[in-house]
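After the structure tokens below, expect a handful of questions from me.
The chains shown are only part of the set, and none of them has been moved.
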Amino acid sequence: MKKVLIIFGVLSLLIFIRPVLGLNTTTKDTNSQGIEQLENVENESFVSEAFEGIKQFYNYTGFANVTGGHLVMIIIGIVFIYLGIKFDYEPLLLIPIGAGVIIGNIPFVTGNMTGIYESGSVLNFLYFGVVKGIYPPLIFLGIGAMTDFSSLIANPKLMLLGAAAQIGVFATFMGALYLGFKLPEAGAIGIIGGADGPTAIFLSSKLANGVNILADGTTVKNLIGPIAIAAYSYMALVPVIQPPIMRLLISKKDRKIRMKPPRAVSQKEKMIFPVAALILTTFISPSALPLLGMLFFGNLLKESGRTERLADTARTKMIDIVTILLGVTVGASTQADIFITSDSLLIFGLGALSFVIATMGGLFFAKLMNLFLKGDNKINPLIGAAGVSAVPDSARVVHAEALKSDPHNYLLMHAMAPNVAGVIGSAIAAGILLSFLS
Amino acid sequence: MINLPLQIDTISEGYIILATGLFIVFSSLILLTVFFKLGVPALLNAYKALKSLGKKEEKKETSVVIKSEKDFTGETAAAIATALHMYFNEQHDNENAILTIKQARKLYSPWSSKIYGTHQKL
């Protein structure tokens, strides 16, 4: 054994020593016949050639290609991660997205199949699920399998609050039109107001994907990245955005309204719900089929009582895998040269506006509903804010806000109803925009 | 080309979409509301009537379900809500550094099954 090793060792040493001894000239000699222009290369010393190699390699490194844009985006990525870790704002999304932003903004020389926009690269393959809108329905499947629609079934009228918050979608759509975006682009931007990440990615991958061609011959912009980032950022900031609006619009007295406990919901109703809701909502908005179909299919898996195994996989490992891939590729799609545009800034502005309007819409409509409700049927207008979706953060914000006015007013169960209705409402709105604009 | 409204008029088209869209979102959710207020109870009654015409064997099962449902009154719901409230106020503990290192022997095994294998048994 030792002998073998010694032979190996000597052999390998030979390989390393050769250039120093000039032994490899023999190899060159036998090969270089007839190729005269290589002569000058031979004259250069090995060290200077190696130096050339290092220089050449340096041109490939991030240090040689970095721009201010890259650094800005990397810092943004770090801030996302920091927010996720420090303040626990939607860490399951902000941390993968933040890491993705860093990954997407490592400077590289194109042609090596490194970047997310280079066809054939690994990131490009994983990004396929975003571009084709495949990840969002799979996320909705998992969400359906983890969502309990009981409070909505018990009090179906709260469904209207989920509709009211869609005012944010259409107002942002109008705002984007005023700012000069094309119709499909505006539609994709508007959906930020739906406060629903997968829906936003799904719709923008269909409307503002950089591929579709408009009636006037121009190509739509690829806005998937900015829209997704805006949607997730503001969803993470819901606990910051919503409370001041609530305090502004809802009076102290109204905030103290206690709602009667929801009635118990039978398992049969829970089983009927996903089937009936699937048929009704997709009959109205067939373009939302991938989202709503999967959402209610997932919920059926959960409520059937016979497919717990599948529901469990859908709401744990399956949604986790998709979340990881979605987060990192959406993040990486913010490559500086594509992301840092005035459009992205406008989209961030419109996104903030849309969350504000959506919250206001929900709150106003809740007040409006109270005009028609009597006695202990009256609702606490705060739960209107939960209609934006951003499940379950906005429901918890409502709960926390109500507790500040009355430490024994537990609104969480009630706020869940408009909250999940908001998800359905946004998906319907996405379907409407899709059938008008695609 | 002549018949297309062109995007010059995108703003008005936008308003039409806005009005139409809001109308549709509302009407669809109202439809759902009505269906669950009226349709589902009707369906369930019809199903119950249909079943009582049929075999009586499955009665026992049904009655159990109904019983557990009856037990679940609003009082219980309120209690649960309180519990939930308290639950959400809990703080996450910081991961204990020692624990992490103690567990490292399980994690330190990207390619080897010796550790992989034991992973499940613990």
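A and B are the chain letters, set down in written order, and residue numbers restart from 1 in every chain.
Heads up, the rule we're going with is that a contact is a pair of C-beta atoms (placed from the backbone, for glycine too) under 8 Å apart; a residue touches a chain by one contact, two chains touch by 3 or more.
Values in this document were obtained by computation on a predicted structure and should not be read as measured data.
Can you write the copy numbers for the whole complex as a formula with these labels?
Assembly composition recorded in this structure file: A x3, B x3.
Definition applied: only the chains that are shown with their structure count from here on.
Quick one: subunit A and subunit B, Cα centre-to-centre, how many Å?
Once rounded, the distance between the two centres reads 20 Å.
Which residues of subunit A touch subunit B once you look at their complex with the stated criterion?
For this pair, the touching residues of subunit A are 88, 153, 156-157, 159-160, 162-164, 166-167, 169-171, 173-174, 177-178, 182-183, 186-187, 214-216, 260-264, 266-269, 272-273, 276-277, 280-281, 284-285, 396, 399, 403, 410, 412-413, 421, 424-425, 428-429, 432-433, 436-437.
Give the list of subunit B residues in touch with subunit A in this complex.
Answer in residue numbers: 4, 6-7, 10-11, 13-15, 17-18, 20-22, 24-37, 39-40, 43-44, 47, 65-66, 69-70, 72-78, 80-82, 84-85, 88, 92.
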